[in-house]
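Have a look at the structure that comes next, please.
Of the protein chains in this complex, all but one are displayed in their positions.
So, chain A:
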Amino acid sequence: MSETKDKAKIKEAVKRVKRETYTPVKPDTQLGFVHNNVDCIGCRACEIACKDKNGLMPGPRFRRVQYIEGGTYPNVYAYKVNMSCNHCAEPACLPTCPTGAIFKRKADGIVDIDSTLCIGCRRCEAACPFGAPQFDPADNIVKKCNMCVDEIEAGRKPYCVMACMMRVLDIGQIDSIWDGELETVAVGPNDEIVRQVKNMANIELTKPSIGFVPHSKGKVK
């Protein structure tokens, strides 16, 4: 961040990465997000809460609510797909990092960037199929959602989740999200959960830890 980088430390890190293999970390448990594409009103309170939490200037956006619309007047439809970082099982960002700044936490599967090692080369930004890593010109490094680990460690939930006025965004153990076991009001009594919707990259690329309540037009067959 703003502190001056330790060049020697970074050189050391680069050397280490070159020697090292990349085996995706198998976390003890994997946390992930769930978002209801239909009931979301697209207010972006989650986005603003995130920017405030992380002190971001205009430009970088860790959380991005996409507005999808289609049809022909007057038979139209609209829905939202809301994504930040998906803390993937096989993160595409991680092995591209020349300094090894990106790491996946063993305890909860959160993918985070060690800002003291990030040199702002933006390779992860290009590698991530979901547009999660965000270059911050103010600090000349890449930043992204870290699921508000500090809040999670304090026994609370991320800022975006706690901001959602409609209560349609939540986090949980990802398997329980996918199999519908997670107790959350983000998912309604008659809602199904899917892992892939239209308007996002193929999940086989990185196996993102996210579930959606899809809109009928957003379902993938």
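Heads up, the rule we're going with is that a contact is a pair of C-beta atoms (placed from the backbone, for glycine too) under 8 Å apart; a residue touches a chain by one contact, two chains touch by 3 or more; residues count from 1.
Convention: contacts and distances are computed from a predicted model.
Undergrad: Assuming one chain is omitted from the figure, identify its UniProt name from "Sarcosine oxidase subunit gamma", "PqqA binding protein", "Iron(III) transport system permease protein" or "Molybdopterin oxidoreductase".
TA: The missing chain's protein name, per its UniProt entry, is "Molybdopterin oxidoreductase".
Undergrad: Give the residue, chosen from A:45, A:121 or A:194, that touches the chain omitted from the document.
TA: A:45
Undergrad: Write the list of chain A residues that the hidden chain touches.
TA: 1-3, 13, 16-17, 19-25, 38-45, 47-49, 51-55, 57-59, 61, 64-74, 76-79, 92, 95, 100, 103-106, 112-117, 126-127, 129, 143, 146, 148-151, 154-157, 159, 162-167, 185, 188-190, 196, 198-202, 204-205, 217, 220
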